[in-house]
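All protein chains of the complex are present and in place, except for one that has been dropped.
When the chains are written out, they are named A and B in that same order, and each has its own residue count from 1.
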Amino acid sequence: MSARAPLKVLALHAAVLALLFAAQFALPPYHHTNVARIMVLAAYAIGYNVLLGYTGLMSLGHAMFFAAGMYGAGLPVYYLGVGAAGALGAGLAAGVVLAALFGLLALRTTGVAFLIVSLMFAQAFYLASLYFNEVTLGDQGFILSQRLAPLQAGGATLGFHEPAVKYNGALLLFAACLLVSLALRASPIGRVLIGIRENEERTRLLGYDSFRYKLLSLTISGGLAAAAGAMYALLFSYVGSTFASILFSIYPLLWTLLGGVGTTLGPLLGTGLMFYLVDLASGVTSAYLLAVGVALVLLVLWFPLGILGTVRARWLPWLP
Amino acid sequence: MAAVIPLLETESLGKRFGGLAAVNGVSLRVAEGEIRAVIGPNGAGKTTLVGMICGRLEPTSGRVRYGGRDITALRPWERLRQGIVYTFQVTSVFRGLSCYENVALPAQRRLMRGLAGRLALRESAIAERVQAALEAVGIADLAAQRADALAYGHQRLLELAMALATEPRILILDEPTQGLAEGEIERLCGLVRDIARRATVLLIEHNMPVVLALAGRVTVMDSGEIIAEGSPAEIERDPAVQRAYLGR
Partner (left out) sequence: MTFGPHLLLALLEGTVTAFVLAVTALGLSLVFGVMRIVNVAHGEFFMLGAVLAWVCSSAVGTPLGGFLFALVAAPLAVGALALAADRLILRRIEYHPESTIVATIGLLYILQQAVLTLYGPEARPVNPPVYFTLAFPWFGYSGYKLVVAAASALLLGAVWWLLHRTTLGLYMRAAQQDLEMAQACGVPARRVYAMVFALGAMLAAAAGVLVVPIQQAHYLMGLDPLLLSFIVVIIGGLGSLKGTLVASFVVGLSDGIVSVFFSPTLAKIVATLLVAAVLVARPGGLFGEGRG
């Protein structure tokens, strides 16, 4: 393998994006909103995968970055009437800052200790969102639709309640996150991150300050998650504490494991599959989280590479 | 007479683990361009000593000097950038990655200048360096293979290629011939002589014929201390060394 992003890789990713774009004209309304949601959540999973798949650090606290983005975008809109662009920027900034601060503290630890630290910080964030519920409205949350001004683009008014705006907004976000992850993977920085994942001490002795690179990875990972959270608030109009809960930190882990850890397209696949699996299950029983539990156990026992990870190992070694 | 500063110098370097002094007051001087062998029985402290030199371990006492500068506080990656390169006693390659990727990671280091250099590099520039390193050790045809699919001898060579890709000024080899077959050892000796034309070599070895063939000077350690230093012939004759190590 000599070129890092050969033509077939770019073609594959372009094809996926084109397919997603075309799908909006063929999907019935129910699935239309679902796919929009899946794309935003897949962006969240892509962020998670940067840390787990490419750097080898498992976190159970990514919900705090998603929620930072969500509150970072939602609160200014709700209380200050900020427009969509400003809100998106604020949400992204909130996530990046939080991730960097968290990294400075927590990256002295690694492995299981890092996992627990991330879990604890995320839990504290979640509890704080409940504690300050005069502002955040806690579990109940708040709706943005009345307060969010529609976009003005080239003379046309695009309201956020319109399905086309939701879908394409989600697609834009997903495309941006996908391309960021691909570019990172193909860059010299990406090579260092993979080296850290495979053998951190060796990477240090080959001339790389692993702490700095892990911090960078965590900041990007948190930033992508926050962008997804901010977009979710804007597109689906709801901001609430549940998105900061532990379950919401477990979801990207599950989606990434299912789709294929350390693959650029795995998060999309895993998110989509699991979304529909849970959707189906909740039609049958109120105990639909059972699907989550069973999936996790089966993946860990028999399918640790996930779908695209297995595809890459067996048939397509060029898959990034 | 002008005094030449040694390339590498340790000053009463010591490492204690709890109550055990693995290395005790070692003062070593390595001149630029020489091939120095460090020998001694198992547990003599050789790997601990070079661990402190390359930055893997923090000394509990003493200093390390490099080109006249005190580098005791320098972190491992900073030492690598200064040209101090270590190859592991137990191969520590990136097992799940191809040989190309294994060598590309160290090879790209020198090209990563500034923000632009970190974001994107011409892969061909890196590929050139990787090719050169793999060819130097003779495994260029294995570039696409996974590191853990290689025979042990080839993995050792891969380690060496990774070290060469960093353009070392002093190369520390920790028991490079261990586990190698006769022919492979010969080839390695040829390689080391080649490398020694461009870099200083510090060689930890148990294989006495290799030491005698390659080394200009030999340092003998036992129980954490230096017990003798001299030319290979002198060391062979030294009674203290014979007692401690050669078992005669």
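Going forward, contacts are C-beta pairs under 8 Å (C-beta built on N, C-alpha and C of every residue); 3 or more make two chains touch, one makes a residue touch a chain.
Here the structure is a predicted model, which means the values were calculated and not measured.
Colleague: Just to confirm, in the complete assembly, which displayed chains does the hidden chain contact?
Modeller: A
Colleague: For the chain left off this view, which of A:L257, A:M274, A:L305 or A:L319 is in contact with it?
Modeller: Of these options, the touching residue for the absent chain is A:L257.
Colleague: Can you tell me which of A:L130, A:A149, A:L172 or A:L280 touches the chain that was removed from the display?
Modeller: Looking across A:L130, A:A149, A:L172 or A:L280, the contact with the absent chain belongs to A:L130.
Colleague: Identify the residue among A:L10, A:L80, A:L105 or A:L316 that touches the chain left out of the display.
Modeller: Within the whole complex, the residue contacting the unshown chain is A:L105.
Colleague: What chain A residues would touch the chain not displayed?
Modeller: 58, 60, 105-106, 108-113, 115-117, 120-121, 123-124, 127-128, 130-131, 250, 253, 257, 285-290, 292-301, 304
Just so it is clear, only the chains that are shown with their structure count from here on.
Colleague: Using CA atom averages as chain centres, what separation in Å is found between chain A and chain B?
Modeller: Measuring from centre to centre gives 43 Å for this pair.
Colleague: Please name which positions on chain A make contact with chain B in the complex.
Modeller: Residue positions touching the partner: 1-4, 186-189, 191-192, 194-195, 198-199, 201-210.
Colleague: Quick one: in the complex, what on chain B touches chain A?
Modeller: 54-56, 75-77, 80-81, 86, 88, 92-98, 100-101, 104-106, 108-109, 111-112, 117-121, 123-124, 127, 144, 162, 166
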